[in-house]
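Yeah, one chain of the complex is gone here, protein chain that is, but the others are all in their spots.
Entry: chain A
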């Protein structure tokens, strides 16, 4: 570092014929090149150092604060009305907390090996839970839900498998579901009931926690209620349905859709005379990423095949008899899903009974309706909460200043 291009200055102001000593240019070139590479490495290392050290600084502060507030907790709960509780203080080997301010002790990179999430105050996992660079964590502890990103083929950043059977027919999916149930019964604790794991994990301590990818099994396809006709249908078929439901692709299909809707909501009579030509075929394979098939192709699916395949849920122009069957089967499916989510345990037996017994149709319709409501409710419920929005009327204070937005108006 001390031999910093001594020739640089001379070369700069030398006017015409600067003769360099033999080998000088070579030395100079090497020196410049080395310095440049040094700078690149230096910048990269410093950038990484900054990120990691700041995380440790915050972690040391968070731990100290948590400790201080934990000490403070009992009095404040007993006499909640007492105005000025004693000033919270706490000291760890990495930081000193004094009434809202944290003073670091020593180098956080040495004192604080772990990263504590400043939001939920739980330790962060340091390695992905699967795939590239994965390490099995200590499962007796609870972790911040923001896991390191997973890099594994066929899986998303959270570790969820990609949806696999978007294009599968309903019958196939139900078959899979049955098999899944069967498997679940034999070995308890397999994926498929991840949601319940998460809820149970909150209060438990000492118990082994389960890592949670937050998503759904690969076979999962969500259902959605059509905002227009309130029918519930598979998300992958939504555009197709809405096209007809809103009557976008011409009057013919609009009428077909209307007939379909009234057929469903009414007593499912008089639907049979819809021309078979307007029937749509199997779900678009495009949902798997290959690009959707053109409309014309979809229309070309033969009606016979469709009837046999029991293709999907966007039918509606089937015979009334057919319709009943379908309603029933879909009902069972919904009920079984609901049940599973309520009880948190896979219960194949209950489903079987329902499949076999023929429930009175009136009762069935009732429960169908209530279910639909429940689904709507659960869909709307979360967004309505608007948890993160603050209405303090400060448009100028963005809540999430990501680095690039730091200067946003």
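To be clear about the criterion, a contact is a pair of C-beta atoms (placed from the backbone, for glycine too) under 8 Å apart; a residue touches a chain by one contact, two chains touch by 3 or more; residues count from 1.
Everything that follows uses one rule, which is that contacts and distances are computed from a predicted model.
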Report the protein name recorded by UniProt for the chain absent from the figure; options are "Fe-S cluster assembly protein SufD", "Cell cycle checkpoint control protein", "Trm112p-domain-containing protein" or "Ubiquitin carboxyl-terminal hydrolase".
"Ubiquitin carboxyl-terminal hydrolase"
Can you say which of A:20, A:104 or A:134 touches the chain missing from this structure?
A:104
By the document's definition of touch, the residue of A:20, A:126, A:145 or A:211 touching the omitted chain is A:145
Sort through A:119, A:141 or A:230 and give me the one touching the missing partner chain.
A:119
Mind pulling the chain A residues that touch the left-out chain?
1-2, 4-6, 8-9, 32, 35-36, 38-39, 42-44, 46-47, 49-51, 53-54, 57-58, 61-62, 64-66, 69, 72-73, 76-77, 97, 100-107, 109, 117-122, 144-147, 149-151, 156-158, 160, 162-163, 166, 198, 213-216, 220, 222, 224, 226-228, 235-240, 242-244, 246, 248-249, 283-284, 286-287, 289-295, 382-383, 385-392, 394-409
